[in-house]
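Shown here: the complex without one of its protein chains, the others still in place.
Chain nomenclature is as follows: A, B and C, assigned in order of appearance, with residue numbering initiated at 1 for each chain independently.
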């Protein structure tokens, strides 16, 4: 047992932090929130060249041969910087899933382009009326038409679909129990996108599939039996969101403690008031525990160990810890923290969006309950 | 709208506080906890002579012609003093129920004896396996045997049954939907009592009814349709417990604030530390809100207004407010507060027992949900 | 003890409800969270004034109705329940009018009270400054005597409703040598005075929520000094107690409460025990908070200024508002993140607006920390640290 990063990971963290401090100012984040695409093509290419996109993929596809745990370190730094763009969609939702369930041929076809930053991927899973991440809420369907399949239905809250080249579509392939995952050409006929307006300024889309043809060769994994693969994808995504949140939280703790040291009221720094001290102590406890539970789950995923419970513990805990941390961060920052002049709101909005994504605390408490045999 | 007590109620409160300060020391409370009967016959007679037992009964039965709201004031003072004994059982559970649903003949027979302190009453409602206060958990049954009924079954957590003269037994009179209330002679044949050992040192009993005969004349209210009367009894009991808890809480707030003013650490009173101040502020908020919600429900009961929601709000809120108040009271008192040398534990134990009685917060949240039309 | 309303009070409540429901039916506005402070609607304010519902408790001499504080509470409770756009008159009605009534000269009362009552004088508050925060006595804006005038220089911030305010209630230092609490005075400043300028600030919800207000050699006639010179700090504490005391602290986002309960019912989510439990808990907290606020009104009814009572009700209520917004977000799930105007946005974006907006509720008009300090020292008599 060892709870510290390796030297290599520390180096990755430092490089990432420096790079993002340079390239991803809050001014840039604001621009991206207000832009149509939500990302910068130049920065995307730079990240590809740094090897970030390919970090956790095998060398034979052009990747860095590093692990999901290494990727977790990078995701934390991206959370710390509030990095906008399709990294999460392309790598965590798209690429890692193809690596997991794609055929060798599919991997050879898609992963190198992905890793080079040439193609953007995303996952089309949730639908209107979505309440929880269960198979029964998938109603978009693929019907067989000789050699090809035809997909119809509406997907909602699909990140970066408007700029994606490929969508991993989760669809119903049999009325009751059959779920399949198809890799659809995002620019093909029959697709309609609308970008939703969101709290975090990220680009979540409605995607309407109107009789979209997809060749049989684009089935990812096992037809009709895709749900267990989807569950794995959700797990990985949930942990990825936790990593981002840990980055959010760590930065907000630092900002808040700094502010408490500097800001004076009644002729003394507010951080010398015992109540403010205890607020900060509570924040630190939540941040550390969020980090440990997140990295435990990331490590287990990375090692290929079964970790349904650990993922659930992490996502349930980190989401609620995040609410507590932000409540206190805002309370300590006072009025300046609820203006857009101050950076705090970037974190508040992103952490909340991450909490809502890929399962909330009640959803994962139910998972834990099942794991406990309740 | 007026949230203060009347002058008459203030006088009652003062008389009660003085009397109990004199007669109900913590030493006395301890003796009663350790005694077999759990009460003092002399004190009981004195309370009868002061008119407390009959306070809220009509003058024509020998009562004081005051209201349930006046009784609430008295119950709060009893909570403040941790008064042991069968007052609650006899008056709130027994007498008020007879007044509510008894026939004129029954009232004339039983209430004067009750009011004079000659007879002790209690309610036999809950049973082993009891989880919630719903009709379906009543399984003890009364079967008709010519002119009389015969009761069989086991009742659990029956307060003061071992010293009672009469039991109001809630029994099943029809397999599905029939519930009846019978007034049984507690000293009659076929009854077995065991006094349970409880946290609060109050006397809760197991009562086994083995073919206990009860004359038809002792049916209280409408046969087979007793459940709505039972619900009213539960409501009144729940509010009565809230009154006691408010008395507990008010006293504990005062004790704790006093302690915080006197106790020094690091050369200053601990009550000058901001964190302790905020704990005390939170306690005061919980105590005031507990009082208002309790008296609102008590007033509505007193006025005969429908108050299912208000009772539920009070019992759910007071129970949880009480947990918070005691957590902080103990934290502020430090180690001395978890010894039996200090008085705090009398309150801790009683308030917790009151919280558990007549429905907990989840039970009443469900009631509120139904009232909201959820 | 009596938890009921009189027949007249019930009748008044019905009257207010009928009025508000008709406003909505007529399409004048729709229920909105925070409308008491962000809903600027001069027409609505005029119609409220026509009914005599501004300055309800003030003496008839000055255009008021001389009615009870409970009546005013009923009025504001219903305004908030329906999310009515009452921001134009809220500050004048709630506190500045009251300050003038308590401390102002007869001349000031005659000049302003009737106009506030008619819905013709909109007020903003000039208390906070960039550095002051909870430490109001540290304010730096200065007012220097110059003949019959004071000349005011400085900056105020977090001024709600400032962009359309016609007057500001300004606190400025009149004696720089005196101990901090003893050299501050209160003025009414016409917003059109030369040297007054404003810059809007956007808050985290995207709303233009406040202004910075700048005073550059603004000349104010001495007759606009409110109360005693140098006594402004004591007057502002009094005013803050009123600012904290109202139902807006509990019901600022009430339209969301209504809407999320309705949403849960319609989507059958209210049948899920965990969600039922949460909504019921909110209802319980709401009903308890309401009693704490009625207590404050009854204190005023007795002729006392509210004090720790409003500290308690405000600290309690702002927590309730945060809790409500948080639960609503949880129930809406991914939909919660959609902003007002987005396709698919539920409840017109009220949950998200309230979730973000409620972060500020426990800061304005006394942070929760200051309020608990007040409770500890003023109510419980604990020693100051």
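Heads up, the rule we're going with is that contacts are C-beta pairs under 8 Å (C-beta built on N, C-alpha and C of every residue); 3 or more make two chains touch, one makes a residue touch a chain.
Bear in mind that the values here come from a model prediction, so they are computed numbers and not experimental data.
Across A:181, A:195 or A:257, the single residue that touches the chain missing here is A:257.
Touch with the chain that is not drawn comes from one residue among B:23, B:116, B:130 or B:261, which is B:130.
Within the full complex, the residue among A:185, A:343 or A:362 touching the omitted chain is A:362. The chain not displayed touches chain A at residues 1-6, 9, 69, 257, 260-261, 268-269, 271-274, 276-278, 280-282, 284-285, 288-289, 292-293, 295-296, 299-300, 303, 309-310, 312-313, 316-317, 362, 365-366, 368-369, 372-374. Seen from chain C, the chain kept out of the figure touches residues 272-274, 277, 385. Seen across the whole complex, the unshown chain contacts chain B at 126, 128, 130-131, 156-157, 194, 196-200, 204, 206, 263, 265-266, 273, 275-276, 323, 326-327, 330-331, 334-335, 337-341, 345, 348-349, 352-353, 356-357, 360, 362.
Note that in this section only the chains that are shown with their structure count from here on.
Among the remaining chains, the Cα-based centre furthest from that of chain B is the centre of A. For the pair chain A and chain B, the distance between C-alpha centroids works out to 53 Å.
Between the CA-based centres of chain B and chain C the separation comes to 42 Å, rounded to the whole angstrom.
Among all residues of chain B, those that touch two or more other chains are 273-274, 278.
Within chain C, residues 369, 372 each touch two or more of the remaining chains.
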